[in-house]
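Missing here is one protein chain; the remaining ones are kept as they sit in the complex.
We call the chains A and B, going by the order they appear; numbering starts again at 1 in every chain.
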Amino acid sequence: MEKKELPRLAFFSFTCCEGCQLVVLSCEDELPDILSLVKIVNFREAMDQKSDVYDIAFVEGSITKAEEVRKLKKIRKNARVVVALGACSSTGGLNCLKNRWPMEEVKKEVYGKDALRSELFATLPTRAIDEIIQVDYYLHGCPISKKEFLNLTTSLLLGKRPDTTNHPVCVDCKMAGNTCVFEKDMTCVGPITRAGCDAICVTYGAICWGCRGLVDNPNTDAHAETLKRHGLTADAVMRKFSLYGTCKTRKC
Amino acid sequence: MKNIEFFRYLPGAAKAKSASGLKKLVNTLLKEHRVYGTVKRDGFPVYAEIADASELELFSTPTHLSAKQFLFPPRETLLRYDIRRHLHEAVIESERQAIIGLHPCDIHAIALMDEVWAYGRPDANYLSRREKTLIVGADCMPDEYCFCKSLGTMNVNDGFDIFLHKIKKGFLVRTASDKGEEIIAGLKLREAKPYEVKELEERERLREASFKARLDALPKDLPEVFASSNESTVWERIGSICTGCGSCNTVCPTCYCFDIKDEVKASLSEGERVRVWDGCTLEDFAKVAGGHDFRKTRAERLRHRFNRKFRYLTDRFGMPFCVGCGRCSRACLVKINITEVTNELIRESNKRRP
Partner (left out) sequence: MSLSVNQTKEGLESPYLPFPGVIERVTRVTEKERLFSIAPLNPSLLEYGPGQFYMVGLPGYGEAPISITSGPGETKEFELCIRAVGNVTNALHRLKRGDFVWLRGPFGTSFPVDEMRSKDVVFIAGGIGVVPMRSLIKTVLKDRQGFGRLTLIYGAKSPEEMLFSEEFDGWRGKGLEVLLTIDKPDTKWTGNVGVVTTLIPKVEVAEGRTIAVVIGPPVMYKFVILSLRDKLIRPEDVFVSLERRMKCGVGKCGHCQINGCYVCQEGPVFRLSDLKDLPEAL
């Protein structure tokens, strides 16, 4: 039997913490099986080899520099399939907070006044990668869900479109048996945030911060009213929605 | 409350303390069942597994989540398969279990679920689990959302094995099955004294008078109300504030829609077909592969849910498919209240009648 060419996977990092790629590496039980079915040709966090020849590109990180735009476009050209890995690349993630101020002010704040005069600190407003290239699939979350990564990878290897979750975190939360945080005098953005995370944050005693982005057809107005009813000012509501969502709510 | 001839007395408090009757009952059950019951978590009553009798606490107010997870789990394997070896194997997992603390509404809900899962093509997974389940009910007091009184589900005379009625110094116990009778007989309880039964009757009278939420029509008139409310503006109004969070579906003890997914392991050979809870109020529920959406708006989806509860199944069961537990109203963050919405439709319907 002739050996079929194994699909080549490549991982890329733009402006990110590489935490999503770390989640991939933490799939210790499944990696042996996966590695017998694919060839990983580029993965900065895990190995030295690099390659420009690959089929599936997992891209982590937001775009904040001109050279990243160039590199991203090259990845799109090389890859058959591009997967946005994590919140930073899918929706812009936390990196979008920067966009609430002019870039010059941000530069000054972080690097000092002298930075304004240097080209070393060139920075663009944060963008999700789909604002520059066509993205085939998204793995949402900060960080991604191990289960979703494995599901996506096995789906691609089976030649099928991966399942996507389009219902709010509330479903996952109730399925996990959690008491709603609103009953406990806390507030969260679960009702308009895309589930698929099994509501892990609430299950462990915290709230949902919306790291996985909005569902496809969110009723943000209605949820803003809910938050106000629970004591948040309009400004506080705006800030809650903006934590992970600035890039998608403000066009930069 | 119907006249019950035979009560026995079980001493002890609602929270099982040392040597109390409730503790004896729980320990008896623990010998042969996995026991689930109400416990306090974060200050709220929830259902959880009980490994020791001291963990159980009976509450008079409803839990936020129903107990349907013990008969219809949020996630359940239906099949296991081996792709390379072309094998499929049905999976029906069930074990002896007891659920303690179900209020009458929840016991009615289980009776309704029993019917729908057995109807047509019987679902072996649910029915097998149900067969192995022992139900220990407990009485309750209504909160501001409960409206079981309006639906006739306030009391229950069958569909349980053992039922515990709280009185000051203990419980009065009823049984409605051979299994329940066997267990209670083993505890060698004395008969209830007349003053104890009187105390219970007094408590029941107080309970009946304590309802705040109610429906302004009889259960038998509800199907007609909903049949004529298809074009009501109420649906648009609640549809516009609904966030599609699905909480009403997930907390409801009679909602049982599910999705089916195939999950394949990294080996690409072993896998499972599982079912997971789904909800008719969720965005993608009625979308087909070609792209068409048969219930595109939130208004239509909410209208569907209300009709499921008060109209669609009433022909078959002779009663609404809602048991008046009020959980959906409590869980709804945008404050869509099932009795308020229904009463508004009743008012509109009354205006329409000549």
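In this text, contacts are C-beta pairs under 8 Å (C-beta built on N, C-alpha and C of every residue); 3 or more make two chains touch, one makes a residue touch a chain.
Keep in mind it's a predicted model, so treat the numbers as computed, not measured.
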item	value
From B:L30, B:A48, B:V197 or B:C257, residue that would touch the chain that is not displayed	B:C257
Hidden-chain contact residue, picked from the options B:L30, B:V46, B:L78 or B:V197	B:L78
Among A:K73, A:R161 or A:R229, residue touching the chain not depicted	A:R161
Identified contact with the non-displayed chain, of B:K168, B:R190 or B:H292	B:H292
Sites on subunit A contacted by the missing partner chain, in the whole complex	158-161
Absent chain, residues of subunit B that touch it	78-79, 81-83, 86-92, 94, 116-117, 119-125, 127-128, 131, 230, 256-262, 264, 268, 271, 273, 275, 278, 280, 285-290, 292, 294-295, 300, 304, 307-308, 311-313
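Here, only the chains that are shown with their structure count from here on.
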item	value
Mean-CA-position distance for subunit B and subunit A (Å)	38
Residue ranges of subunit B in contact with subunit A within the complex	41-44, 46-48, 64-65, 69, 74-75, 240-247, 249-251, 261, 263-268, 276-277, 279, 282-284, 298, 331, 333-335
Interfacial residue positions of subunit A with respect to subunit B in the complex	27, 29-31, 33-34, 37, 150-151, 153-154, 157-158, 163, 166-168, 170-171, 174-177, 179-180, 182-184, 190-192, 215-219, 222-223, 225-226, 229
